[in-house]
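Only one protein chain is missing from this complex, and each of the others stays in its spot.
Up next is chain A:
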Amino acid sequence: MIRRVLPHDLGRGLLTRRPGTRRGGFSLDWDGKVSEIKKKIKSILPGRSCDLLQDTSHLPPEHSDVVIVGGGVLGLSVAYWLKKLESRRGAIRVLVVERDHTYSQASTGLSVGGICQQFSLPENIQLSLFSASFLRNINEYLAVVDAPPLDLRFSPSGYLLLASEKDAAAMESNVKVQRQVGAKISLMSPDQLRNKFPWINTEGVALASYGMEDEGWFDPWCLLQGLRRKVQSLGVLFCQGEVTRFVSSSQRMLTTDDKAVVLKRIHKVHVKMDCSLEYQPVECAIVVNAAGAWSAQIAALAGIGEGPPGTLQGTKLPVEPRKRQCKPCPHLSLQQEEPDPANLEVDHDFFQDNVWPHLALRIPAFETLKVQSAWAGYYDYNTFDQNGVVGPHPLVANMYFATGFSGHGLQQAPGVGRAVAEMILKGRFQTIDLSPFLFTRFYLGEKIQENNII
């Protein structure tokens, strides 16, 4: 009986017209309206930001103590150490502005991820040693409650450097400096080298230095994500946007020799949102330039380098994006044309023509080598002396640099981040003294040459 009744009812239901289902008439979008009302009620309840007029949740905050331009490994390292070294919890408000959250062109993600202590400058060796200990204890430094531990996939295989007759003395003195600072490097004669690595052709090799500990390669992406996670848990704000303008004020002052200098101070940073003209002026006390290969543009925005050349005002930040380390290199006869840094295209012939012959000569087994894949990334290349720029600018009083490391930014990031944080919070370098890396050396012309560039 029920079966007979139901279809009858349904049939009647289908045939009768209901208000609102008439074609072309007014239709009530119940679901949309209900969700909108729910959103409005939620925003009125306590605990949420009440912005009934305009939704600004995608914009950065209006005030921040420190704005870090660039969210790569150096920028995040500075943010981490600022939060670690602050005198009480929540003392410093930090905002990290990163243009591209996918890090598609950032040098960090595209880096090989090697770490090595075989430098000639003691500061570089100290930075590398500290970074090795940071990576070793990364799960204590970057521990976040309830998050899985980080697996850096570190291969502690060490770097082997070979030297010919004329460079052997330089290598020996370098190794002496390295051992003094605390790195564990062993020197080998060609016989010992053949004994240890029988697959190397030791023709022309007079001396070899091999890193026994704390050298190798790791996964830079994992380090980046670990830093991001930890830094977010410590309360650092992130913003996806581009810095387009600095609003600053200048003051004319007299030096002790009665020379006039113009000191600038940045007050606001204009952060422009992605794919829109909307921008947010962020009022800040300190700006950290950690923009990597594009640091020169940020420096130019702050007015660094606008002046007659040869003066301190006219000294630009000599960092530019480069795809290849082209320094005068007597061992490899490299063609000196620079690859175009406008894009990240790979020049596949370069390996075949320039690198493979030397590889095959040194390691006979590599004669049958075939390239499976290749990728390109930028160096934040310091054209002055290929070493990093750290510390405040002498004229723009509140801009700090942490850039220009020309290929070893990743392996020195923890040490540099700590140094910049100490400079900002305490006013001087406390643990590792990076005064040779200040900006003033560009004006004074004091190059600090690093002989072992990898």
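Everything below uses one rule, namely that contacts are C-beta pairs under 8 Å (C-beta built on N, C-alpha and C of every residue); 3 or more make two chains touch, one makes a residue touch a chain; residues count from 1.
Keep in mind that, in the parts below, contacts and distances are computed from a predicted model.
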item: Chain not displayed: protein name in its UniProt record ("Transcription initiation factor TFIID subunit 6", "Origin recognition complex subunit 3", "Distal membrane-arm assembly complex protein 2" or "adenine phosphoribosyltransferase"); value: "Distal membrane-arm assembly complex protein 2"
item: Touching the absent chain when the full complex is considered, from A:59, A:110 or A:143; value: A:143
item: Contact residue for the chain not shown (choose from A:34, A:112 or A:212); value: A:212
item: Absent chain, residues of chain A that touch it; value: 136, 139-140, 143, 145-146, 148-149, 153-158, 212-214, 216
